[in-house]
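Would you mind keeping the following structure in view while I ask a few things?
All protein chains but one are shown in place.
Letters A and B mark the chains as written, and numbering starts fresh at 1 in each.
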Amino acid sequence: MGTFLLRRLMRSAVLIVVVTFLTYFLVSLTPGDAAYTLLGARATPEQLQALRHDMELDQPLVEQYWRWLSSALHGDFGRSLLTQQSTSEVLSQRLEPTVSLLAGTVLVSVALGCLFGVLAAVRGGWLGRLVDLVGQMGLAVPNFVLGLILIAVFAVNMRLFPVSGYIAFAEDPGLWIRSLVLPVCGLAFGVIGVMARQLKVSMEEVMQREFITAMRANGYPQRSIIYRHALRNAGLPVVANLGVIVVGMLSGSVLMESVFALPGLGSLLVQASAQADLPLVEGVVVVMTVIIVAVNIGVDLISAWLDPRVVRP
Amino acid sequence: MSAEILSSTPDPDSAAGQRPKFLSKERARRGPYRPATLLAGAWLILITVAAGAAPLLAGHDPLTQDLAQVQVGPGGEHLLGTDSLGRDLLARLLHGSRTTLLGVAVGVGVSVSIGVPLGLYAGYLRGRVDKVASAVAEILMSLPGLIILITVLAVYPYSMIAAMVTFGVLSSAALFRIVRNVTMAVAQDLYITAAKLAGLSRRQILLRHILPRIRPTVVAQTAIVAALALVTQLGLGFLGIDTRPPHATWGGVLQDASTVIAVSSWTVVPPVVVVTLTILAFGILGDTTTSQPYRLTRARTRTGRPQAPRTTRRAPADQLLCVEHLTVVLTRGGGGSILVDDVSFGIGRGEIVGLVGESGAGKSVTSRAILGLQPTQAKVDGFIDFDGLNLLDLTDKELHHLRGRRIALVGQEPMVSLDPTIRIGAQLAEAVRAHQKVGRKESHRLARQLLTDVRISDPSAVADRYPHEISGGMAQRVCIAVALAGNPELLIADEPTTALDVTVQAEILDLLRDLQRERNMAVLLVTHDWGVVADLCDRAIVLYAGQIVEQAATERLFDHSCHPYTAALRAADPHQQQPGRRLTTIGGSVPPPGSWPPGCRFADRCVSVTEECSNAAVPLHLVAEGHITRCIHVRADDKEAHRVP
Partner (left out) sequence: MSRESSSVPVLELENLSVTYRRRRQAPFEALNNVHLRLEAGETLGLVGESGSGKTTMGRAPFGLVPITSGTVRLDGEDVTHATAKERTRLTARMQMVFQDPYGSLNPVRTIQDTMVEPLLVHEPGTSAAQRAQRVAEALDRVGLPRRAAQRLPREFSGGQRQRIAIARALMLKPRLLVCDEPVSALDLSVQAQILNLLADLRAELQISYLFISHDLAVVRHIADRVMVLYRGHVVEEGDAAAMAARPGHPYTHALLSAAPVPDPRTQRTRRQQRQERLTAPLPTTTGGCVFAPRCPHVIDACDTPPRLTPFRTGGLAACHRMEDLRLDPPPGTAAADHPAS
């Protein structure tokens, strides 16, 4: 178990380095570098040159990246080029809405996805067909379109929830939840469909296996067969896929934040990349990659807990 | 975006390690297309043609603003109305589809041309390429796609092509992984080895054997990549960063509609409908899952037949189980054929009865019908009297109460008969708790006792292991322990030693005999092996093509095989023969259910066949005390009864 986790962590570190370097490389290609952004179009070439030298932008890319990486390891992500705010500070302000949105979506979609998946597999019939339909529709309606529809119906027409904006948890937990309901629904709908459908197919396959027949024949309680044995086995591929689902969710959250005007990491990224604010872009990418890494390690731990064959001593 | 659907196919590398379902034999055949697939294809062709002919069809310029007519509804001059700047919506959608579909084509093209060849190569040849490509794919799959695309668009502003090429590279990882896994699964098939041994080169094997098998998967996954490409592009359009502003794309149309959604909800309808239908169409083409609903409850039995009087049937007092006129028929949905035809037999308390036959004879179906575990689409008729209860009249709940407690089952393949994710001790303890009111701790103690009962020398160590950590013989002992947990009066053992090595088989047979004696348990032993019958059974029933053809006490059956089938089958057993001599054979093969001849079902293969054999169904008749057979050529007390040479 220890070596398994260690290997996982090593791989995660590699992932973070690769991703941040790629981003660094990409943003460095932006026409008009940071010096240009700071001084504006009227600056003379000499002024630009001087600032570039000050900011060490004239050094090789790999060196710049290395410097960034070593200070990032010490918790210093640099300052925003435009506002001169500390990147870590900006990120910490923007983290809460995104994490709230993601956590809410994961919670809702795992709970409802499992519920519908199991019910559809066990009961079949119209519920099964409904899950199939929602599974496909959930993907066919892009989540930001669904967000728009939710706003039109529940915020504009019925006035049940705010049209947009975010209230921090510390400010008012009730309003915090209200501000999250629609974005979470919009983001979770497709995921619920996908998960329910996947679990249904997986459950149906597991229910045909010999060990389920053996348990039924030998009088194991019906409930235990379905919820303890079949679900556990059927959940394996679904859990394994959770990492990919969260990666997809992260992309979806960028759009959701834009639709609902949530001041999260996604909207920060859109804004920062438009302004070529490299330290901010890097910061967002690091945080998002860390989220993905954390989720993947969590998924691995759950898989290992569900299935003893995953970890070989 | 919703990259998750890409991985909805199981991964052969995953712990569960099952073979992907889409490779199963049924899927190999190309069936008729579903109507949904045809519709989806038609829609995609339609929008592609419309995009190509956009200037001809549109009627309006997509960029001309008419601020006098903003957000007008459908009909009139503007067929679908206008947007917030008074531009014709139909024209914008039609022209927009050109850019959007081009983007999808670029994304899919890049993705397929990287993912498929690399996947094929890595899956078939493995080696270093596979290791490196898999590692890269894993990293790519962990990248937040949209975030990378936004960064790319910051570098190449409004370059939809750059964005979609990037998308193609990112999504090729998932495509690569699926193609690789499917190829790997196919490459392990025996016929690939056979082709290699025929001398075929790698190229020939790839082209002749692997590509045709993985083509359906590639097509389906490509459709899914297309759906993802479209969704991704819409997202970029919605953020307004995919193309320079007045230019139309579907995403842009959606974004424009969203700004005025509170005022005019019509504008959003046409783009949403078009977008949804298109993604749906891709999704349908990419959907390869087949639903096989599995019912936990039994299909209603004895349909279309008046309730027979229940009271008249009472088994003789010494009989524990009395099966009469048992018939199992697949419903029309399941093929409509008869699996078991009018089978009657009894088992006394503490008696071991063998059910012998070849594959397709109906022996497994018969034995499992007793437990109410017939195939999902089967209908069961007749009477199964167990100690005064007609099992076919019981509700599921009543039947469930009997399972394990009075009748238990040991299956053929011990390694797959245990839940792979739970420790042996816990599984066994759960069986104990299902039948006895004991606490958790006590149930674990009893579980270890059961392991001792099945002659496992170190029960505590075995209890702590998982099923994959023990040998096949050990697993079969555990399965027997599970079956014994409820102290059943009847044990159904369905080919309990077939999957085991011969020395292990001997140990399991000894164990079964010892346990049967200790507990005075009746055993119904399903087998195809005459040696096992001779070793264990008091009485044997021979099944052929769903019918009983002969039944007698074991010694009598071995000494006086009456039915030509029994005799021929025993003669075909090499154990009985002089080595080196030609084996006696039975011509042809067992007719599968649904193609049974009307008269004697063995007539086609029988050496003593006469014309009368095929005239009418042959009834069972008594040859001697306790010995019945189904052959018109055998008379009672026939001294000329077939003997094994």
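Remarks
Throughout what follows, contacts are C-beta pairs under 8 Å (C-beta built on N, C-alpha and C of every residue); 3 or more make two chains touch, one makes a residue touch a chain.
Note that the structure is predicted; figures quoted are calculated from it, not measured.
With respect to the full assembly, the chain omitted from this view is in touch with B. Touch with the chain that is not drawn comes from one residue among B:Q71, B:Q412 or B:T554, which is B:T554. Across the entire complex, the residue among B:S113, B:S201, B:T259 or B:Q449 in touch with the chain not shown is B:S201. For chain B, the list of residues touching the undisplayed chain reads 25, 28-29, 189-191, 193-201, 204, 208-209, 212-213, 358-359, 457, 471-472, 501-507, 509-510, 528-535, 554-555, 558, 568-570, 572-580, 582-587, 589-590, 592, 605, 643-645.
Heads up, the rule we're going with is that only the chains that are shown with their structure count from here on.
With centres set at the average Cα position, the gap from chain A to chain B is 33 Å.
Against chain B, the residues of chain A that register as touching in their complex are 11, 14-15, 18-19, 22-23, 26-27, 29-31, 121-122, 124-125, 128, 132, 136-137, 139-145, 148-149, 151-152, 156, 163, 190-191, 194, 197-198, 200-201, 204-205, 207-211, 213-222, 224, 226, 228-229, 232-233, 236-237, 240-241, 243-245, 247-248, 250-252, 254-255, 258-259, 266, 269-270, 273-274, 276, 281, 284-285, 288-289, 292-293, 296, 303, 306-310. Touching chain A in their complex are the following residues of chain B: 1-8, 10-11, 14-18, 21, 138-139, 141-148, 150-155, 174, 227, 231-232, 234-235, 238-239, 241, 254, 257-258, 261-262, 265, 268, 272, 275-277, 279-280, 283-284, 287, 289, 291-296, 368, 371, 373, 400-405, 408-409, 411, 413, 416-423, 430-431, 434-435, 466, 468, 479, 482-483, 485-486, 492.
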